[in-house]
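For reference, the structure I am asking about is given below.
Left out: one protein chain. Kept in place: all the others.
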Amino acid sequence: MNNIYKPHLAVIKEVIEESFDTKTFRLKFKDDKTHNLFTFKPGQFAEYSAFGDGESTFCISSSPTRKDFIECSFKVYGKVTQSLNRLNKGDTIGIRGPYGNSFPLDDLKGKNILFIAGGIGIAPVRCTIEYVLDNRDQYKNIIIIYGARSTGDLIYKDEVKEWIDRKDVKTIITVDPGGESPSWKGEVGFVPTVLEKTAPASENTAAILCGPPVMIKFTIPVLTGLGFKDDDIYTTLENRMKCGLGKCGRCNIGNVYVCKDGPVFTYAQIKCLPQEY
Amino acid sequence: MDKEKWEPKIAAFVCNWCTYTGADLAGTSRIKYPSNTKLIRVMCSGSVDPVFILKAFERGADGVLVSGCHPNDCHYNAGNFHARRRWDFFHKLLDFIGIEKERLQFSWISASEGKKFADVISKITKDIKSLGPFKAYKQMNSEFTVNFPEYNESSNSINKELQ
Amino acid sequence: MEVLRKYASELLEKKAVAAVIGYVRVSDKRTRPAIITNPEDTSSLVFDNYCLNNLSVYLTKARIKALCRTSDKPMKLAITAKPCDVHSIVALIQENQIHRDDIHIISFNCGGVVKDFGLEFSKETLASKCIHCESQKPVYFDKLFGEEKKIPAAEDKQLQKINEIDSMSTEERFEFFKKEFDKCIKCYACRAVCPLCYCQRCITDKTIPCWIESSSHQRGNFSWNIVRAFHLSARCTGCGECERACPMDIPLGLINRTMAIEAKKSFSFVSGRSLEIPTLVGSFDVKDSDELFM
Partner (left out) sequence: MTEKIILKDDFLKICSDLLSKGDTLLAPGQAEYIRIKDISEIILNTSALPPKTSFKSYAFPRSEPLLYYKRGKNDVQIIDINVEGKNIVVIGAKPCDAESLSIMNHLFTWDYEDEFFTARAKHFIVIGLMCSNFDEYCFCTSVGTSPVSEKGSDLFLIPLDENTFAIRIVTEKGNEFLKPYTEFLKDGNEQNSAMITKKVKFPEIAFDKDEVYEWLGNNFESPKWENIGNVCLSCAQCAFACPVCHCFDIVDEDYSYSEGRRMKNWDGCQFGHFTLHASGHNPRDLQSKRYRQRINHKFRYYVDRFGKILCTGCGRCSRGCPVSINIKEIVSNCKD
């Protein structure tokens, strides 16, 4: 019997402490065959199991172009993430996926891309950035704006440093006012403010944004003000999920299942949805 | 199961201030008592929730003991008074639902009563032994359970099974 | 009935109360709870033998806050309550869920209610709580309607069943309840309709750690039903809503009533009868019996 709820087992090869409450697991499937067959697109998510405590949904934060490991980042919040937090290098977890749709990076070829991420929302964006950087010649100008509450909340420090060092990418890191440390060299200010200051051209540009609802709420008007069309603004929605397969009936917003039709939506699509997220 | 060889599993929720110290005293005084009881230290007999007891039964305990300070000796003034009323009801409820009274017992043991601690443990062990294993509850556990094949952690057999 | 409607509409018009929680007729033998804020809507209010809901389940902190604390001057919430429902209100006040000053109790002299919707009121269909009812007059009220009525006498089958279970052996009792609890589908309707199950977050919804399994297998059902019964023992006022709401017909009333009988026997305490004495499990007496303890 083909059990769609059965996860593949994966071993934690490395645990990276990103910040005081965020961790990244570097995972490798126990079974090499599964590891090679596991393909996904940037933006897709998976269900990670901590056996004994249940399953939780996070995006896959590593790029499909870097096949050695699968990475996932999570903030310790609920039952499953607390349980995952207790695991160490060498422990086994379960992965089922990938599920959902992805950022349409094939359609965006030949365009400029503006990435905007806030907080833990950097996870799916990082996957996309890495994918784009690995295929750098197919895309035009790339701007990354990444904001966090404080310097302590910034994650992916190594990756971010790599982006900053690259000449072909413009990277702006910002922390909320009051969150900066004395040695902080980046910007200080909320993401929408920094975006306004940067004022990227909207011509032939797609914006990929991901972050807390309040950031999205204030960033979208700025983007629209800069001349971005609704169809060119991509963001992700999250809802509570159990199955990830469109069966369990809790992630829907109107008649749209976030697990099947999402998590990536354009702003134009979101505008059509009822206010229930 | 051979009743002679079978040893009961008993969970005891004991108060930190009296019974646990009493158990210490029993130990330092070299008083012998049966080793079937697993002590779980809690801060007060009043802080033991009935679900702890149910959980103990669920996980295979044959009997449960809750023990605290004597009335008026509570470290928190009134914890054991509250507990006393509560356990009265819980005991009656379990009795009505069909769980033998002896499966769940209560006692007051002070820090100086090492001998009493040993006696209580001996008594409850004897009681539970004569009742036999708590089959009724264990049968409920067997619904939806499977027996795992033995496996060696170092071997790679799991991978093969998965394919 | 007219006096009730008039009284309710006056209360609303005078802005003495923010809303009236009452019964409205749906069909011949059915009523439905309604929360009425508009004086005109009071014309549909009813009270008769088919008003079997215990409306005190709607008296939650959140609702009072939402309805009665809208302006500077706090308003009251009027509730139509049968004498037995008043007991639930008393219990809620005792447990500090609501304040007596916030509630305007409109009560009735009660002649018994039917046990479930859709049945014709008669001796046979009398709710089991009415058979052994000792409080046809409310203990507390702000307004009382109706004349004193007699509840038709009927056989107390519930008590017979309790005695029958009492006379069983321990194993038989366990088997009996195992069979009954096995039917449970964990819909928690018993919890939803219970006025005294007011916890914001029930212990079954707590998952870290998971004390009561949400699966409806035998083990999970047993834990849930024992915990539910224990949390209500000596608090339950015997309104019987849990048993009525249960889609699987589990005799929850048996357990609740047994515990009430025990409370009366050992402590001569009956829940929800007086605001003067504290609740049984919320208080203690140093002279309580030590019989249970070694």
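Order of writing sets the chain letters: A, B and C. Residues in each chain are counted from 1.
To be clear about the criterion, a contact is a pair of C-beta atoms (placed from the backbone, for glycine too) under 8 Å apart; a residue touches a chain by one contact, two chains touch by 3 or more.
Remember, it's a predicted structure, so these values are computed and weren't measured experimentally.
Interchain touches from the omitted chain, evaluated on the whole complex, reach A, B, C. Note on the undisplayed chain: of the listed residues C:9, C:53 or C:107, the one touching it is C:53. Summary of contacts with the chain left out: across C:33, C:74 or C:152, the touching residue is C:33.
The hidden chain makes contact, of the residues C:188, C:224 or C:269, with C:188. Contact residues of subunit A toward the unshown chain are 1-7, 9, 49, 51-55, 77-79, 81, 88, 90-94, 238-240, 242-243, 245-250, 252-255, 260, 274-277. Against the chain not displayed here, subunit B makes contact via residues 59-60, 141, 144-146, 148, 151, 153, 158, 161-162.
Contact residues of subunit C toward the unshown chain are 26-27, 30-35, 53, 57, 117-118, 185-189, 191-193, 205, 210, 213-217, 220, 241, 244-245, 247-249.
Operating definition for what follows: only the chains that are shown with their structure count from here on.
Here B-C and A-C were compared by C-beta pairs in contact; the pair with more is B-C.
In terms of their C-alpha centroids, the spacing between subunit A and subunit C amounts to 49 Å. Remark: subunit A residues 78-79, 82 touch subunit C in the complex. By the touch rule above, subunit B contacts subunit C in their complex via residues 49-51, 54-55, 58, 71-72, 78, 81-82, 84-100, 105-108, 120, 123, 136-137, 140-141, 143-144. Contacts from subunit C toward subunit A in the complex involve residues 207-208.
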